[in-house]
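Below: one structure in structure tokens.
The complex appears here minus one protein chain, its other protein chains still in place.
A and B are the chain letters, set down in written order, and residue numbers restart from 1 in every chain.
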Amino acid sequence: MTGLFWNLLLATCWVFLTGSFEVLNYLFGFVIGYLVIALVHNLVPALQDYPQRLPRFIAFLVYFFRQLVLSNIKVASDIVTPPWHMKPGVVSFKLLAETDLEITLVSNFISLTPGTLVLDVSEDKTTLFVHAMFLHDEDQVQADLRQLEQRLLQVMR
Amino acid sequence: MFEWVITIVYLLLSISLLLGFLRLAKGPSLPDRVVALELIASIVTGMVGVHAIDTGVSAYLDIAIVLAITAFLAAIGFARFIQVRGMQDD
Partner (left out) sequence: MTEFFISLLLLLAAVVMLLAAIGMLRLPDLPTRMHATTKSGVLAVIFIMLAVALYFERMDITARVLAIIVFTLITAPIAAHAIGRAGYLSGVELWSQTVRDDLKDYYHNHDKVHEDDSAST
């Protein structure tokens, strides 16, 4: 988190110094700031893991938006064709995430991918109750959820 | 060309708004109506964005922000209300 903050600060400095307030210039400043941090990250303990974390974060965003669009198409195709192909049901999903923040983010992203919706968390915070729309193959649904969670946790930890 | 796209987008959003209102009227239960309201809120947020493009007035975006916040608070309030009230015929 400190890494991202410093990177944004460096990008802002770049924008101020060059004096052109454009999105492209800001992005360019961000890239330069990232390179600078990647150069010095061994010297500053707080920035230690930032250079690996940012690519992972971007990879996660790409993966997530692909998932979002793909499963939107899946749900949409079932909505427009008259007979129902769906097989809804509530499954329990054992969490690997432990802290409240991790659980919140994991369940938020699960809710955002169409076809899955978090209904509840168990009292002891170990299980999510997920309403899945396409429950033809439960192992597949569980594996997809697990993959999403693991990718998110890799970014966070 | 661009004007046509804007008109078509307005038309499609209006149809969605109409369908949302149908579900709002039909119910059958209060949570269904709240979900319909949420969809209507996001449709109107989208419409405000399209209107900002149509007129070229960027100040409309502030309305979109306020609308998004209000819709969220309303949904949370309704959820609390439904949970406390329990199941009734409505």
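To be clear about the criterion, contacts are C-beta pairs under 8 Å (C-beta built on N, C-alpha and C of every residue); 3 or more make two chains touch, one makes a residue touch a chain.
Bear in mind the structure is a predicted one, so any value in this text is a computation, not a measurement.
Novice: Of the residues A:66, A:87, A:125 or A:146, I need the one that contacts the missing chain.
Specialist: The one listed residue touching the chain not shown is A:87.
Novice: At which residues does subunit A meet the chain that is not included here?
Specialist: With respect to the unshown chain, the touching residues of subunit A are 21-23, 26, 68-69, 72, 75-76, 79-80, 84, 86-92, 107-109, 111-115, 117-120, 122-123, 127, 129, 131, 133, 135, 138.
Novice: May I ask you to list the residues on subunit B that touch the chain which is not drawn?
Specialist: On the side of subunit B, residues 1-2, 5-6, 8-9, 12-13, 15-17, 19-20, 22-23, 29, 31-32, 34-36, 38-39, 42-43, 45-46, 49-50, 52-53, 58, 61-62, 64-65, 68-69, 71-72, 75-76, 78-80, 82-87 touch the unshown chain.
Operating definition for what follows: only the chains that are shown with their structure count from here on.
Novice: Where the centres are mean C-alpha positions, what is the separation of subunit A from subunit B, in Å?
Specialist: Taking the mean C-alpha position of each chain, the two centres sit 26 Å apart.
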